[in-house]
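Heads up, one of the protein chains got dropped from this complex, but the rest are sitting where they should.
To keep things simple, chains are lettered A and B as they appear, and every chain counts its residues starting from 1.
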Amino acid sequence: MGIKSFSRKRAIHIMLVYTGGCNGCDIEIVNAVLSPKYDIEQYNVFLTWNPREADILVVTGPVTRFNEDPLIKIYESIPDPKLVVAAGACAVMGGVYKNIHGDIPSEEIMGPVDNVIPVDAKIPGCAVRPKDILSGVVASLPVLLDK
Amino acid sequence: MLNILITVALTVLVCFIISTLLPGIERKYIHARIQQRIGPMVLSPGVMAPIKFCFKENIKPRASVPGLYKSLPIICFIVVLCILAALVPSSYIFPAFASIITIVGLLKIEEVCYVFMGALSKSIMSLAMPFPDVIKGGAHLDVERSYMEDLSAKRALRLISYGSFPMYLAIFAPVAASGSIFLGDIVAYQHIHGPFLFTLSGIIAAVVFFVGYMILLNDYPFAILKTKADVIEGPYMEYASKYRAFVFITRGFLMFTLGVLFSVLFIGVPPNIFSVGIIVNIVVALIFVILMGIFSAFSPIFTNRQFFPAVIGVSVLGVLAIALGLL
Partner (left out) sequence: MLDEKKPRETIETEIPLGTVHPAALEPYRVRLFVEDEIVQEAEITIGVNHRGIERIMEGLPVEKANALTEKVCGICSNAHIWNSVRTAELGLGIEIPERASYIRIIMGELERLHSHFLYLGHGCEVLAHETFSMRAFYLRESIMDLLFMIGGNRVQYGCSIIGGVRPRCELTDERIRTLREKLDAVEKGAADFADRVTSDTVFISRIEGVGVIPQKQALKLEVTGPTLRATGVPKDFRTIMPDYEPFDFNVITQQDGDVKANLMMRVLEIFESIKIIRQALDNLPKGPVVDRSWEMVDCDTVHSYIEVPRGTLYHSYALEDGRIRGSIIRTPSMSNIGAMQYACIGDHVTDAQLCIVQCDPCFTCTDRAVEIIRR
């Protein structure tokens, strides 16, 4: 393990982008960061709101029409190496909003996130639990370390 | 001559290494402890994060003059380096360099850099975000639109015009007491008369210095430059890779350097790697970081309504300290 992956493992900045989910996942993720009970900082994961600082982009929600361009722009702003973690059922496969019509395509939902930007890790759950976020972000790390 | 250079370089190097620990100490042992959580590794914010950023892709920032914008954090770092070099006793043989005027001038350069950073940065997070909000039916469609970093630039100007008063007043209090602007003379004066800190003027000036320290370092509650509630990270928004590493390093380094400045001006112990006095420097820097951590953990962000009275009140105290020192 070189100094590159050694340092990368010990300082990870995640950025959270919510793209129109029901708020449940967003708050659970904020909970994972802000609640002393979960405290994501003890795994050296820091929350940032600046795409230039971020390593991991955590996306929640089914990517509504107005959120497509901002999401792409934010993704492009993150310098390499970067990872995208799709958190929640909506981000993983569109959730109820995309799939309830059956074969009829939804006009409002551009997602899931896979359709818009490449996704490296998927965390299922409706809504995702803070522990799942922690394990998802930590589990996606080996990919980041090798990049 | 070579001897002097080696002493200065070694001292600065040791100080730099210690300074990288300070942000981690603030985060892990002060903030996290107050907030009843475990907190990050001590090395994480100050050492590992800059190293990590060095290995990231070097992108072109969204800024008006990318070259100038990229060079600013390096200028800031060099400025802090110069301040620390001026404080080392070996450089007191160059009175023009090791004087209060030089230090104040260098600190001013640092502040001016923030104005440039804020004015140049054009981040994606506000105006550039692709969103159809200037549309038929919107309010005030003819108004000039600006990036949120422009707010930061304006606030940096404010900090220059009045925000950093406490710091400079506190720096000039020992000058008033010792009657010299040269660091060598101030240190020599304190060797004869005892530390300036233990006089009435010194105690008041130390309080003023501490407030000035927090304002200069932009920590909560004085972080109007980089308030999360509106400008997110303000001037630093667009730095990535190595330049962001410099931003991270400079912050810790400035913390340490200002602590050393305090110990030189108020206790009379200059940093020298070959003397035991350097322990005093480190302890003073640590005490400042701990106090700042406690204050920032227990206070909300200030707006003008709190910022003005705080700065004015502290500035009055600073004037009082200088007046007492002159008597």
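Keep in mind that, in the parts below, a residue touches a chain if its C-beta (ideal position, glycine included) is under 8 Å from a C-beta of that chain, and two chains touch if they have at least 3 such contacts.
Worth saying up front: this structure is predicted, and the values here are computed from it rather than measured.
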Selected residue (touches chain absent from view) among B:I100, B:L151, B:L197 or B:V284: B:L151
Residue of B:A229, B:V276 or B:L327 in touch with the missing chain, whole complex considered: B:A229
Per the touch definition above, residue among A:V85, A:I109 or A:I123 touching the missing chain: A:I109
Interface residues of chain B (partner: the chain not displayed): 31, 34-37, 125-127, 129, 131, 133, 138-140, 143-148, 150-151, 154-155, 220-221, 223-224, 227-230, 232, 297-306
Contacts of chain A with the absent chain, listed as residue ranges: 17-28, 30-31, 34-37, 49, 62, 64-67, 70, 74, 95-97, 100-101, 106-109, 126-127, 129
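The criterion applied here is as follows: only the chains that are shown with their structure count from here on.
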Parts of chain B lying in touch with chain A, wherever the complex brings them together: 27, 32, 35-41, 43-45, 47-49, 51-52, 55-59, 61-62, 123-125, 128-132, 228, 232-233, 236-241, 244
In the complex with chain B, residue positions of chain A that touch it: 3-4, 7-8, 10-11, 13, 36, 39, 41-42, 44, 46, 49-53, 55, 66, 69-70, 73-74, 77, 79-81
